[in-house]
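See structure below.
Every protein chain of the complex appears in place save one, which is left out.
The block that comes next holds chain A.
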Amino acid sequence: MPAVTETREAVEKLGQSSYKWGFETEIDMDLAPKGLNEDTIRLISARKEEPEWLLEWRLSAFKAWQQMTEPTWAKVKYPPIDYQDAHYYAAPKKKPGPKSLEEVDPELLRTYEKLGIPLHEQAMLAGVELPEGETARPPVAVDAVFDSVSVVTTFRKTLEEAGVIFCPISEAVKDHPDLVRKYLGTVVPAGDNFFAALNSAAFTDGSFVFVPKGVRCPMELSTYFRINARNTGQFERTLIVVEDGASVSYLEGCTAPMRDENQLHAAVVELVAMEDASIKYSTVQNWYPGDENGRGGIYNFVTKRGACRGARSKISWTQVETGSAITWKYPSCILQGEGSVGEFYSVAVTNNHQQADTGTKMIHIGRNTRSTIIAKTISAGQSDSTYRGLVRVLPKAYGARNFTQCDSLLIGDRCGAHTVPYIENRNMGARIEHEATTSKISEDQLFYCRQRGLSEEDAVGLIVNGFCRDVLKELPMEFAVEAQKLLQISLEGSVG
(Lines give C-alpha, C1' and ligand atoms only; values in the text may rest on other atoms or scores of the structure.)
Protein backbone atom coordinates (compact mmCIF):
# COMPACT_ATOMS: atom_id res chain seq x y z
CA MET A 1 0.00 0.00 0.00
CA PRO A 2 1.48 3.32 -0.89
CA ALA A 3 -0.41 4.69 2.03
CA VAL A 4 1.32 2.50 4.44
CA THR A 5 4.91 3.45 4.02
CA GLU A 6 4.61 6.49 1.86
CA THR A 7 6.21 9.33 3.69
CA ARG A 8 5.36 12.93 3.39
CA GLU A 9 8.81 13.69 2.07
CA ALA A 10 8.51 11.18 -0.72
CA VAL A 11 5.35 12.81 -1.90
CA GLU A 12 6.71 16.28 -1.55
CA LYS A 13 9.64 15.41 -3.77
CA LEU A 14 7.18 15.45 -6.54
CA GLY A 15 8.08 18.42 -8.63
CA GLN A 16 5.29 19.35 -10.94
CA SER A 17 1.95 17.79 -11.56
CA SER A 18 3.00 14.33 -12.59
CA TYR A 19 1.94 10.83 -11.90
CA LYS A 20 4.76 9.36 -9.86
CA TRP A 21 3.64 5.78 -10.21
CA GLY A 22 3.87 5.93 -13.97
CA PHE A 23 6.95 3.72 -14.42
CA GLU A 24 6.87 0.43 -16.20
CA THR A 25 8.57 -2.71 -15.01
CA GLU A 26 10.47 -4.95 -17.41
CA ILE A 27 9.55 -8.43 -16.42
CA ASP A 28 9.12 -11.62 -18.37
CA MET A 29 5.42 -12.05 -18.75
CA ASP A 30 3.29 -15.03 -19.46
CA LEU A 31 0.55 -13.68 -21.73
CA ALA A 32 -2.58 -15.32 -23.02
CA PRO A 33 -3.33 -14.56 -26.69
CA LYS A 34 -5.41 -11.45 -27.25
CA GLY A 35 -9.17 -11.68 -27.13
CA LEU A 36 -11.83 -13.27 -25.04
CA ASN A 37 -13.48 -16.52 -26.02
CA GLU A 38 -14.19 -19.88 -24.44
CA ASP A 39 -10.64 -21.00 -25.11
CA THR A 40 -9.17 -18.06 -23.22
CA ILE A 41 -11.44 -18.79 -20.32
CA ARG A 42 -10.45 -22.44 -20.37
CA LEU A 43 -6.82 -21.35 -20.47
CA ILE A 44 -7.20 -19.03 -17.50
CA SER A 45 -9.01 -21.73 -15.60
CA ALA A 46 -6.37 -24.30 -16.47
CA ARG A 47 -3.47 -22.04 -15.52
CA LYS A 48 -5.15 -21.50 -12.19
CA GLU A 49 -5.76 -25.25 -11.82
CA GLU A 50 -9.37 -24.55 -11.05
CA PRO A 51 -12.05 -27.12 -10.28
CA GLU A 52 -14.66 -27.93 -12.89
CA TRP A 53 -17.52 -26.03 -11.21
CA LEU A 54 -15.61 -22.77 -11.41
CA LEU A 55 -14.90 -23.25 -15.10
CA GLU A 56 -18.58 -23.92 -15.67
CA TRP A 57 -19.45 -20.82 -13.71
CA ARG A 58 -17.05 -18.74 -15.81
CA LEU A 59 -18.43 -20.13 -19.05
CA SER A 60 -22.01 -19.42 -18.07
CA ALA A 61 -21.00 -15.86 -17.15
CA PHE A 62 -19.32 -15.55 -20.53
CA LYS A 63 -22.49 -16.71 -22.26
CA ALA A 64 -24.51 -14.16 -20.32
CA TRP A 65 -21.98 -11.44 -21.15
CA GLN A 66 -22.23 -12.12 -24.87
CA GLN A 67 -25.96 -11.42 -24.67
CA MET A 68 -25.49 -8.15 -22.81
CA THR A 69 -24.91 -4.64 -24.07
CA GLU A 70 -22.60 -2.13 -22.47
CA PRO A 71 -24.47 0.23 -20.17
CA THR A 72 -24.83 3.78 -21.49
CA TRP A 73 -26.70 5.54 -18.71
CA ALA A 74 -23.65 6.88 -16.92
CA LYS A 75 -22.55 10.41 -17.70
CA VAL A 76 -19.23 9.38 -19.23
CA LYS A 77 -18.02 9.40 -22.80
CA TYR A 78 -15.41 7.14 -24.31
CA PRO A 79 -14.76 5.57 -27.67
CA PRO A 80 -16.09 2.02 -28.04
CA ILE A 81 -13.92 -0.56 -26.36
CA ASP A 82 -12.69 -3.47 -28.44
CA TYR A 83 -12.94 -6.29 -25.95
CA GLN A 84 -11.09 -8.61 -28.27
CA ASP A 85 -8.01 -6.38 -28.37
CA ALA A 86 -6.69 -7.11 -24.90
CA HIS A 87 -4.87 -9.89 -23.12
CA TYR A 88 -7.10 -11.45 -20.51
CA TYR A 89 -4.28 -13.18 -18.73
CA ALA A 90 -0.88 -11.73 -17.94
CA ALA A 91 1.33 -13.08 -15.22
CA PRO A 92 4.93 -12.52 -14.26
CA LYS A 93 6.83 -15.66 -15.32
CA LYS A 94 7.67 -17.66 -12.31
CA LYS A 95 9.81 -20.71 -11.76
CA PRO A 96 7.94 -23.59 -10.20
CA GLY A 97 8.73 -24.14 -6.58
CA PRO A 98 7.82 -22.89 -3.16
CA LYS A 99 6.38 -19.42 -3.05
CA SER A 100 8.72 -17.55 -0.81
CA LEU A 101 9.74 -13.98 -1.19
CA GLU A 102 13.24 -15.06 -2.29
CA GLU A 103 11.75 -16.77 -5.33
CA VAL A 104 10.05 -13.67 -6.58
CA ASP A 105 11.66 -11.88 -9.50
CA PRO A 106 13.91 -9.22 -7.94
CA GLU A 107 12.65 -6.77 -10.59
CA LEU A 108 9.18 -7.21 -9.21
CA LEU A 109 10.33 -6.63 -5.66
CA ARG A 110 11.98 -3.43 -6.79
CA THR A 111 8.66 -2.36 -8.30
CA TYR A 112 6.90 -2.76 -5.03
CA GLU A 113 9.74 -1.03 -3.25
CA LYS A 114 9.30 1.90 -5.59
CA LEU A 115 5.65 1.91 -4.77
CA GLY A 116 6.45 1.77 -1.11
CA ILE A 117 4.67 -1.44 -0.37
CA PRO A 118 6.00 -3.42 2.55
CA LEU A 119 6.48 -6.95 1.38
CA HIS A 120 9.27 -7.70 3.81
CA GLU A 121 7.58 -8.75 6.98
CA GLN A 122 10.77 -8.86 9.02
CA ALA A 123 11.71 -5.31 8.29
CA MET A 124 8.21 -4.22 9.09
CA LEU A 125 8.03 -6.18 12.28
CA ALA A 126 11.40 -5.03 13.52
CA GLY A 127 10.45 -1.51 12.80
CA VAL A 128 14.11 -0.51 12.82
CA GLU A 129 14.55 0.72 9.30
CA LEU A 130 12.22 3.60 9.69
CA PRO A 131 13.67 6.99 8.88
CA GLU A 132 14.24 9.40 11.69
CA GLY A 133 11.27 11.31 12.95
CA GLU A 134 8.80 8.70 11.90
CA THR A 135 6.91 6.58 14.34
CA ALA A 136 6.42 2.89 13.85
CA ARG A 137 3.07 1.98 12.38
CA PRO A 138 1.04 -1.05 13.28
CA PRO A 139 1.73 -3.92 10.89
CA VAL A 140 -0.48 -4.36 7.89
CA ALA A 141 -0.89 -7.60 5.98
CA VAL A 142 -0.55 -7.05 2.24
CA ASP A 143 -1.66 -9.04 -0.77
CA ALA A 144 0.07 -7.68 -3.87
CA VAL A 145 -1.56 -8.32 -7.23
CA PHE A 146 0.58 -7.70 -10.29
CA ASP A 147 -1.45 -7.59 -13.49
CA SER A 148 -3.47 -10.71 -13.18
CA VAL A 149 -1.89 -12.64 -10.37
CA SER A 150 -1.20 -12.28 -6.73
CA VAL A 151 2.57 -12.24 -6.19
CA VAL A 152 2.86 -12.29 -2.47
CA THR A 153 0.81 -12.17 0.67
CA THR A 154 2.46 -11.15 3.88
CA PHE A 155 1.78 -11.96 7.53
CA ARG A 156 -0.10 -15.10 6.71
CA LYS A 157 1.19 -16.93 9.75
CA THR A 158 0.01 -14.33 12.23
CA LEU A 159 -3.36 -14.25 10.58
CA GLU A 160 -3.68 -18.02 10.49
CA GLU A 161 -3.08 -18.17 14.21
CA ALA A 162 -6.05 -15.88 14.70
CA GLY A 163 -8.07 -18.08 12.35
CA VAL A 164 -8.25 -15.46 9.62
CA ILE A 165 -7.81 -16.61 6.04
CA PHE A 166 -6.21 -13.98 3.83
CA CYS A 167 -4.89 -15.22 0.52
CA PRO A 168 -5.17 -14.79 -3.23
CA ILE A 169 -8.56 -15.99 -4.39
CA SER A 170 -6.89 -18.45 -6.76
CA GLU A 171 -5.33 -20.16 -3.76
CA ALA A 172 -8.56 -20.03 -1.83
CA VAL A 173 -10.25 -21.89 -4.67
CA LYS A 174 -7.74 -24.71 -4.11
CA ASP A 175 -7.39 -24.62 -0.33
CA HIS A 176 -10.90 -23.63 0.73
CA PRO A 177 -13.10 -24.62 -2.20
CA ASP A 178 -16.24 -25.05 -0.11
CA LEU A 179 -16.04 -21.57 1.33
CA VAL A 180 -15.44 -19.95 -2.03
CA ARG A 181 -18.16 -21.95 -3.69
CA LYS A 182 -20.61 -21.08 -0.94
CA TYR A 183 -20.18 -17.33 -1.29
CA LEU A 184 -18.77 -16.54 -4.73
CA GLY A 185 -21.33 -14.75 -6.87
CA THR A 186 -23.94 -14.60 -4.14
CA VAL A 187 -23.68 -10.84 -3.73
CA VAL A 188 -22.81 -9.91 -7.30
CA PRO A 189 -24.29 -12.67 -9.48
CA ALA A 190 -22.31 -13.66 -12.56
CA GLY A 191 -24.79 -11.95 -14.86
CA ASP A 192 -25.40 -8.89 -12.68
CA ASN A 193 -24.28 -6.33 -15.21
CA PHE A 194 -22.10 -6.11 -18.29
CA PHE A 195 -18.82 -5.51 -16.49
CA ALA A 196 -19.56 -7.92 -13.66
CA ALA A 197 -20.31 -10.64 -16.20
CA LEU A 198 -17.05 -9.88 -18.00
CA ASN A 199 -15.22 -10.12 -14.71
CA SER A 200 -16.95 -13.36 -13.73
CA ALA A 201 -15.88 -14.91 -17.01
CA ALA A 202 -12.31 -13.65 -17.02
CA PHE A 203 -11.25 -12.84 -13.47
CA THR A 204 -7.73 -13.92 -12.79
CA ASP A 205 -6.99 -13.12 -9.20
CA GLY A 206 -7.84 -11.00 -6.25
CA SER A 207 -8.05 -11.42 -2.53
CA PHE A 208 -10.04 -13.72 -0.37
CA VAL A 209 -10.71 -12.95 3.26
CA PHE A 210 -12.54 -15.10 5.73
CA VAL A 211 -12.92 -14.06 9.33
CA PRO A 212 -14.54 -16.76 11.45
CA LYS A 213 -17.08 -16.32 14.23
CA GLY A 214 -16.17 -13.90 16.95
CA VAL A 215 -12.73 -13.02 15.61
CA ARG A 216 -11.54 -9.48 15.45
CA CYS A 217 -8.95 -9.46 12.70
CA PRO A 218 -5.69 -8.61 14.48
CA MET A 219 -4.37 -6.26 11.80
CA GLU A 220 -5.45 -4.21 8.85
CA LEU A 221 -5.61 -6.22 5.66
CA SER A 222 -4.64 -4.66 2.42
CA THR A 223 -4.45 -5.46 -1.24
CA TYR A 224 -2.33 -3.63 -3.66
CA PHE A 225 -3.20 -3.80 -7.35
CA ARG A 226 -0.96 -2.85 -10.18
CA ILE A 227 -1.55 -3.05 -13.90
CA ASN A 228 1.85 -3.29 -15.57
CA ALA A 229 1.81 -5.09 -18.89
CA ARG A 230 0.66 -3.45 -22.09
CA ASN A 231 -2.73 -4.27 -23.60
CA THR A 232 -3.94 -6.11 -20.59
CA GLY A 233 -7.09 -5.74 -18.67
CA GLN A 234 -7.14 -6.32 -14.98
CA PHE A 235 -10.10 -8.24 -13.67
CA GLU A 236 -9.62 -8.94 -10.05
CA ARG A 237 -12.23 -10.44 -7.83
CA THR A 238 -12.33 -9.89 -4.12
CA LEU A 239 -14.46 -11.83 -1.72
CA ILE A 240 -14.66 -10.99 1.96
CA VAL A 241 -16.75 -13.08 4.32
CA VAL A 242 -17.08 -12.11 7.94
CA GLU A 243 -18.95 -14.45 10.25
CA ASP A 244 -21.07 -13.70 13.30
CA GLY A 245 -19.60 -11.14 15.62
CA ALA A 246 -16.34 -10.86 13.67
CA SER A 247 -14.81 -7.76 12.16
CA VAL A 248 -12.20 -6.70 9.66
CA SER A 249 -10.77 -3.56 8.15
CA TYR A 250 -9.56 -3.86 4.60
CA LEU A 251 -7.62 -1.41 2.46
CA GLU A 252 -7.22 -1.38 -1.27
CA GLY A 253 -4.89 0.65 -3.42
CA CYS A 254 -3.95 0.71 -7.04
CA THR A 255 -1.63 2.25 -9.64
CA ALA A 256 -0.68 1.70 -13.26
CA PRO A 257 2.08 2.85 -15.65
CA MET A 258 1.64 5.92 -17.83
CA ARG A 259 0.58 4.90 -21.30
CA ASP A 260 -1.04 6.55 -24.26
CA GLU A 261 -3.67 3.90 -24.70
CA ASN A 262 -6.50 3.18 -22.34
CA GLN A 263 -6.58 0.09 -20.23
CA LEU A 264 -9.60 -1.59 -18.80
CA HIS A 265 -10.01 -2.47 -15.17
CA ALA A 266 -13.23 -4.29 -14.37
CA ALA A 267 -13.15 -5.60 -10.84
CA VAL A 268 -15.81 -7.15 -8.67
CA VAL A 269 -15.81 -6.94 -4.91
CA GLU A 270 -18.23 -8.94 -2.81
CA LEU A 271 -18.66 -8.50 0.92
CA VAL A 272 -20.73 -10.69 3.19
CA ALA A 273 -21.40 -9.67 6.78
CA MET A 274 -23.25 -12.07 9.06
CA GLU A 275 -24.87 -11.32 12.41
CA ASP A 276 -23.15 -8.55 14.36
CA ALA A 277 -20.25 -8.62 11.91
CA SER A 278 -18.59 -5.51 10.63
CA ILE A 279 -16.57 -4.81 7.51
CA LYS A 280 -14.75 -1.61 6.80
CA TYR A 281 -13.57 -1.37 3.22
CA SER A 282 -11.35 1.55 2.28
CA THR A 283 -10.08 2.36 -1.17
CA VAL A 284 -7.56 4.83 -2.40
CA GLN A 285 -7.99 4.59 -6.13
CA ASN A 286 -5.10 6.11 -7.96
CA TRP A 287 -5.00 4.42 -11.35
CA TYR A 288 -3.22 6.42 -14.02
CA PRO A 289 -5.66 9.20 -14.98
CA GLY A 290 -4.25 10.01 -18.42
CA ASP A 291 -2.18 13.05 -19.31
CA GLU A 292 -3.35 16.65 -19.27
CA ASN A 293 -4.74 16.28 -22.78
CA GLY A 294 -6.83 13.29 -21.83
CA ARG A 295 -4.62 10.71 -23.59
CA GLY A 296 -4.38 7.34 -21.95
CA GLY A 297 -5.49 6.35 -18.50
CA ILE A 298 -7.43 3.52 -16.95
CA TYR A 299 -11.10 2.81 -17.49
CA ASN A 300 -12.19 1.82 -14.05
CA PHE A 301 -15.51 -0.02 -14.36
CA VAL A 302 -16.04 -1.67 -11.05
CA THR A 303 -18.89 -3.45 -9.29
CA LYS A 304 -18.64 -3.39 -5.52
CA ARG A 305 -21.40 -4.65 -3.33
CA GLY A 306 -21.81 -5.73 0.24
CA ALA A 307 -24.57 -7.79 1.79
CA CYS A 308 -25.47 -7.18 5.41
CA ARG A 309 -27.04 -10.60 5.84
CA GLY A 310 -27.17 -10.82 9.60
CA ALA A 311 -28.92 -8.67 12.15
CA ARG A 312 -26.95 -5.63 13.33
CA SER A 313 -24.22 -6.21 10.78
CA LYS A 314 -22.40 -3.25 9.34
CA ILE A 315 -20.63 -2.48 6.09
CA SER A 316 -18.78 0.74 5.62
CA TRP A 317 -17.30 1.86 2.31
CA THR A 318 -14.78 4.67 2.25
CA GLN A 319 -13.26 5.70 -1.02
CA VAL A 320 -10.88 8.35 -2.22
CA GLU A 321 -11.04 8.42 -5.99
CA THR A 322 -8.35 10.50 -7.62
CA GLY A 323 -7.21 8.35 -10.51
CA SER A 324 -8.55 6.73 -13.67
CA ALA A 325 -9.51 8.38 -16.93
CA ILE A 326 -13.05 7.15 -16.36
CA THR A 327 -14.57 5.89 -13.16
CA TRP A 328 -17.82 3.93 -13.13
CA LYS A 329 -18.31 2.67 -9.65
CA TYR A 330 -21.13 2.34 -7.15
CA PRO A 331 -20.16 0.53 -3.95
CA SER A 332 -23.47 -0.65 -2.55
CA CYS A 333 -25.02 -2.13 0.55
CA ILE A 334 -27.87 -4.59 0.66
CA LEU A 335 -29.28 -4.07 4.12
CA GLN A 336 -31.06 -7.32 4.74
CA GLY A 337 -30.46 -8.07 8.41
CA GLU A 338 -32.61 -6.32 10.94
CA GLY A 339 -30.92 -3.20 12.25
CA SER A 340 -28.02 -3.50 9.82
CA VAL A 341 -26.04 -0.43 8.88
CA GLY A 342 -24.58 0.74 5.59
CA GLU A 343 -22.21 3.62 5.19
CA PHE A 344 -20.65 5.28 2.19
CA TYR A 345 -18.03 7.95 2.47
CA SER A 346 -16.56 9.19 -0.76
CA VAL A 347 -14.22 11.81 -2.09
CA ALA A 348 -14.00 11.92 -5.86
CA VAL A 349 -11.54 14.28 -7.49
CA THR A 350 -11.33 14.81 -11.21
CA ASN A 351 -8.89 17.04 -13.04
CA ASN A 352 -7.84 17.59 -16.65
CA HIS A 353 -10.05 15.36 -18.82
CA GLN A 354 -11.04 12.80 -16.21
CA GLN A 355 -14.62 11.64 -15.95
CA ALA A 356 -16.14 10.09 -12.89
CA ASP A 357 -19.64 8.73 -12.44
CA THR A 358 -19.68 7.31 -8.96
CA GLY A 359 -21.93 6.94 -5.99
CA THR A 360 -23.67 4.24 -4.06
CA LYS A 361 -26.80 2.18 -3.67
CA MET A 362 -28.43 1.54 -0.35
CA ILE A 363 -31.13 -1.10 -0.54
CA HIS A 364 -33.13 -1.23 2.68
CA ILE A 365 -34.81 -4.60 3.03
CA GLY A 366 -34.83 -5.33 6.76
CA ARG A 367 -36.49 -3.48 9.59
CA ASN A 368 -34.72 -0.58 11.27
CA THR A 369 -31.90 -0.57 8.78
CA ARG A 370 -29.87 2.59 8.60
CA SER A 371 -27.63 4.13 5.98
CA THR A 372 -25.47 7.20 5.72
CA ILE A 373 -24.07 8.63 2.52
CA ILE A 374 -21.51 11.40 2.52
CA ALA A 375 -20.17 12.19 -0.94
CA LYS A 376 -17.76 14.98 -1.76
CA THR A 377 -17.10 15.71 -5.38
CA ILE A 378 -14.37 18.00 -6.63
CA SER A 379 -14.03 18.91 -10.29
CA ALA A 380 -11.18 20.86 -11.83
CA GLY A 381 -9.69 21.37 -15.28
CA GLN A 382 -12.03 20.15 -17.98
CA SER A 383 -13.28 17.18 -16.06
CA ASP A 384 -16.78 15.98 -15.33
CA SER A 385 -17.78 14.43 -12.08
CA THR A 386 -21.15 12.92 -11.25
CA TYR A 387 -22.56 11.62 -8.02
CA ARG A 388 -25.21 9.01 -8.80
CA GLY A 389 -26.82 7.29 -5.88
CA LEU A 390 -29.86 5.20 -5.13
CA VAL A 391 -31.69 4.88 -1.84
CA ARG A 392 -34.41 2.26 -2.08
CA VAL A 393 -36.65 1.34 0.80
CA LEU A 394 -38.69 -1.81 0.33
CA PRO A 395 -42.13 -2.36 1.91
CA LYS A 396 -40.88 -4.43 4.86
CA ALA A 397 -38.17 -1.99 5.94
CA TYR A 398 -40.12 -0.37 8.77
CA GLY A 399 -38.15 2.26 10.59
CA ALA A 400 -35.52 2.48 7.87
CA ARG A 401 -33.46 5.60 8.01
CA ASN A 402 -31.25 7.28 5.44
CA PHE A 403 -29.26 10.44 5.48
CA THR A 404 -27.49 11.60 2.36
CA GLN A 405 -25.28 14.58 1.85
CA CYS A 406 -23.61 15.36 -1.44
CA ASP A 407 -21.42 18.39 -1.85
CA SER A 408 -19.69 19.43 -5.02
CA LEU A 409 -16.88 21.87 -5.43
CA LEU A 410 -15.99 23.35 -8.80
CA ILE A 411 -12.52 24.69 -9.47
CA GLY A 412 -12.37 26.57 -12.76
CA ASP A 413 -15.07 27.26 -15.29
CA ARG A 414 -14.49 24.46 -17.74
CA CYS A 415 -15.45 21.55 -15.53
CA GLY A 416 -18.80 20.10 -14.57
CA ALA A 417 -20.24 18.68 -11.36
CA HIS A 418 -23.48 16.78 -11.33
CA THR A 419 -25.64 15.19 -8.71
CA VAL A 420 -28.19 12.52 -9.58
CA PRO A 421 -29.77 10.93 -6.54
CA TYR A 422 -32.59 8.41 -6.92
CA ILE A 423 -34.91 8.04 -3.96
CA GLU A 424 -37.45 5.22 -4.01
CA ASN A 425 -39.49 4.70 -0.91
CA ARG A 426 -42.21 2.13 -0.42
CA ASN A 427 -42.50 2.25 3.31
CA MET A 428 -44.34 4.91 5.23
CA GLY A 429 -42.33 4.25 8.36
CA ALA A 430 -39.07 5.14 6.67
CA ARG A 431 -37.35 8.46 6.93
CA ILE A 432 -35.13 9.69 4.17
CA GLU A 433 -33.27 12.92 4.02
CA HIS A 434 -31.17 14.11 1.17
CA GLU A 435 -29.30 17.29 0.67
CA ALA A 436 -26.88 18.44 -1.95
CA THR A 437 -24.98 21.62 -2.62
CA THR A 438 -22.72 22.86 -5.36
CA SER A 439 -20.41 25.80 -4.93
CA LYS A 440 -16.94 27.05 -5.63
CA ILE A 441 -14.14 27.82 -3.21
CA SER A 442 -15.23 30.96 -1.46
CA GLU A 443 -13.21 34.09 -2.13
CA ASP A 444 -13.27 34.83 1.59
CA GLN A 445 -11.63 31.57 2.54
CA LEU A 446 -9.05 31.95 -0.17
CA PHE A 447 -8.32 35.53 0.84
CA TYR A 448 -7.95 34.52 4.47
CA CYS A 449 -5.37 31.87 3.63
CA ARG A 450 -3.48 34.03 1.13
CA GLN A 451 -3.32 36.85 3.64
CA ARG A 452 -1.52 34.52 6.02
CA GLY A 453 1.14 33.84 3.46
CA LEU A 454 -0.04 30.59 1.90
CA SER A 455 0.45 30.22 -1.83
CA GLU A 456 -2.74 29.93 -3.81
CA GLU A 457 -2.12 26.25 -4.45
CA ASP A 458 -1.52 25.51 -0.78
CA ALA A 459 -4.59 27.49 0.15
CA VAL A 460 -6.72 25.49 -2.27
CA GLY A 461 -5.23 22.28 -0.91
CA LEU A 462 -6.07 23.32 2.61
CA ILE A 463 -9.63 24.30 1.75
CA VAL A 464 -10.20 21.12 -0.23
CA ASN A 465 -8.95 19.04 2.65
CA GLY A 466 -11.36 20.84 4.92
CA PHE A 467 -14.15 20.22 2.44
CA CYS A 468 -13.35 16.49 2.49
CA ARG A 469 -12.71 16.18 6.19
CA ASP A 470 -15.93 14.28 6.94
CA VAL A 471 -14.78 11.54 4.62
CA LEU A 472 -11.04 11.56 5.28
CA LYS A 473 -11.58 11.10 9.00
CA GLU A 474 -13.23 7.76 8.22
CA LEU A 475 -10.03 6.43 6.66
CA PRO A 476 -7.53 4.41 8.66
CA MET A 477 -4.89 6.80 9.93
CA GLU A 478 -2.06 5.86 7.56
CA PHE A 479 -4.39 6.19 4.64
CA ALA A 480 -5.70 9.56 5.66
CA VAL A 481 -2.29 11.22 5.44
CA GLU A 482 -1.70 9.72 2.04
CA ALA A 483 -5.14 10.66 0.82
CA GLN A 484 -4.69 14.28 1.82
CA LYS A 485 -1.46 14.48 -0.14
CA LEU A 486 -3.03 12.72 -3.07
CA LEU A 487 -5.82 15.26 -3.19
CA GLN A 488 -3.31 18.04 -3.37
CA ILE A 489 -1.34 16.37 -6.15
CA SER A 490 -4.46 15.62 -8.15
CA LEU A 491 -5.47 19.22 -8.09
CA GLU A 492 -2.05 20.62 -8.94
CA GLY A 493 -2.12 23.05 -11.79
CA SER A 494 -5.86 23.54 -11.50
CA VAL A 495 -5.62 27.04 -10.06
CA GLY A 496 -3.74 30.17 -10.98
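We take it that a residue touches a chain if its C-beta (ideal position, glycine included) is under 8 Å from a C-beta of that chain, and two chains touch if they have at least 3 such contacts; residues count from 1.
We adopt the following convention: contacts and distances are computed from a predicted model.
Asks: Which of "Fe-S cluster assembly protein SufD", "Cystine transport system permease protein", "Nodulation protein E" or "Amino acid/amide ABC transporter membrane protein 1, HAAT family" is the UniProt protein name of the chain not shown?
Replies: Of the names offered in "Fe-S cluster assembly protein SufD", "Cystine transport system permease protein", "Nodulation protein E" or "Amino acid/amide ABC transporter membrane protein 1, HAAT family", the one UniProt assigns to the missing chain is "Fe-S cluster assembly protein SufD".
Asks: In the whole complex, not just what's shown, which of A:187, A:415 or A:486 touches the removed chain?
Replies: Result: among the candidates, A:415 touches the missing chain.
Asks: Where the complex has a chain not shown, which of A:175, A:261, A:433 or A:456 is the residue touching it?
Replies: Looking across A:175, A:261, A:433 or A:456, the contact with the absent chain belongs to A:433.
Asks: Which residues does chain A use to touch the chain missing from this display?
Replies: 69, 72-73, 395, 408, 410-440
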